[in-house]
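Following this message is one structure expressed as structure tokens.
For this depiction, one protein chain was excluded, whereas all remaining protein chains were kept in their positions.
Coming up: chain A.
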């Protein structure tokens, strides 16, 4: 029997061993290049039972792709043996490494059991759980090729490691108090020079409100904040030196259980902690502490972008938002991503501001609010995850520990625009401005891996918005139309929230979330991710694929690193639709109608596309319809300031820029004259058909959001406004679908009547929620109309939805319902994000269909 898939590093052989023992079968099992091979002999019934259960009863992190059998003559051997690995992934086959997996229930129980020898061990793990992807340095997967190589096993651990009957048989990251990594709690370095007080100093002071010595220490640290300033290299160097010399940093340094106890005390007191987890450093603080949350927001220069939180357990998560069974399964499952939970309408009484002493009756206290307002202001959702590393469970406390926060803000620790911090020296150089203390350990992180973000739909299906920890590097099957000999390739994705992808034959591997490609650190991380992925998969790319946008950093990176290999340029929205097709397992023999709604993509005509209806298969596409062009006044300036998009759309629709309209009132007079002039002259104006920008314009026009501090903020806040009014908001607005202009087969979707109707509703003082809901329905109606027209013209009945705009639940749901009711087949994303995080998958399939076979 050969079992292929993710079957190594997951305790698969001990599972087979145990199963064989249970069924009284003899034989042996071994790891091989293609997966796991077992020879079994015994009673026919038992052999059949074995075959039936091997896939269905596999340990949680395993992902069985296929089981094949072959009958061989019986040898009459006795007993069942686990034989040494034949080959860990040589050139002939391919070992599939599992992703990092959340701590299993058995380890969790041991962690909390005072009688267990790993009681409170922060690195407890077994062959069913723990880090894999982020610690492996090379294949074959063995302790020596992980970042645990520097921690020799003690005798007790070595026994478990060698015992096939043990849950820790061949668990490579296995460790205990005696032989595992060390946990440290360190304060920031003492200031090395005369540091000027920045405004961070004031906010860091919130940590000191309880007046304890440690938190007072934390206040002093803010003097060192300009270590983040490029001109001040002194504190950086001194920190580095300290790490190298002693393995601890700065003024304070506790280890082990004392470190955790002190970290919990600091969190309870309102401090901001850097916590080194599985895939990088987090910044953590008590989510209920408004001042700590505000300080974190300030230090991270975070604007209004929501923070994700970690709740102590499922029960606590349920107090934050309603949790469906499908959501509960994800929250507690082995991938354990951040799940976006739609918040219930907030009761006004549950303000987290502490009650006034004079009005507060002891019995009348409302339950203490778990979330400060500042955690996710204006967002319809809250991103929640549960503890996935033993360290997290210890941070929330075990029975007998003093009470502490039940919900922690857990946000990636990074320098603005850079990837999540993983390197200890770098982290300790830049964190003094961000954290009051850091909880870290000496197990290196080989590649950064951010938390994944997943949303569950009303029908219980789920879709990642960020596919990273817990998912990378799980393989994605590619469509059957690809020849099995399709050349090994590398797709470099887009520019923001980027992932890259390698593929060979009919299998693709997406990297973990890499981030925004603007910074050198991210570009370097992309290079590291490409190398790491290549080494895990043995794919040696001979072909590259990149976006057609000539100024994308990723595209330029591909050209710089091509080394003579062909670089296939793939149009942005074609890649989105191809990504949705591949994600749904389409073989590509028949094209689909692709609705690609997103913010920005470079179009074939040099315009900025983003409201596209394409007739697409893997090898090509034709534009069937698009949102009518309006000027994008000032490129990125128009993206950052939705009121500019509103002015542009109003002008294009021929509507007076009445000073009573919110975007007109918001835009300073001088700037408004300039923007008008700019639009009139077409100065620094690119035409755009972006659906994302239309959402921005309507968000501003409805008075919801005029300036953004994070990507898609205006659209997200528009969605939040619409949510309560989606039913009963009255008739939707209506786009005008105009027939193809002479000489073109492309229809135009004109938003002018929508803008007129919004303005009319504003003048009639309609509630914002109603305007927002009518707009959502209008876009869904328009989507149905263009699909019907496309179907009439092409005879195609399948519609693929892709592009970042479909991250909007209300819109995706409204479009899906209408299309299904009209008997269309609807293809929505399943395993990869609809946004640019899924782009690389589309690029790679398109490139594979272009490359000579």
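Here are a few things to note about the model shown:
As a working rule, a contact is a pair of C-beta atoms (placed from the backbone, for glycine too) under 8 Å apart; a residue touches a chain by one contact, two chains touch by 3 or more; residues count from 1.
Going forward, contacts and distances are computed from a predicted model.
As stated in its UniProt record, the chain not included in the shown complex is "Hydrogenase expression/formation protein HypE", which appears among "aminomethyltransferase", "Tripartite tricarboxylate transporter TctB family protein", "Hydrogenase expression/formation protein HypE" or "MacB-like periplasmic core domain-containing protein". Among A:671, A:756 or A:813, the one in contact with the hidden chain is A:671.
Only one of the listed residues, A:122, A:541, A:599 or A:642, touches the absent chain: A:599. Touch with the chain omitted from the figure is made, among A:464, A:494, A:642 or A:842, by A:494.
Contact with the undisplayed chain is limited, among A:98, A:279 or A:835, to A:835. Where chain A meets the missing chain, the touching residues are 228-231, 301, 415-418, 430, 433, 494-497, 518-521, 523, 549-553, 556, 598-602, 608, 632-640, 670-671, 673-675, 677-678, 681, 683-684, 686, 692, 711, 804, 835-836.
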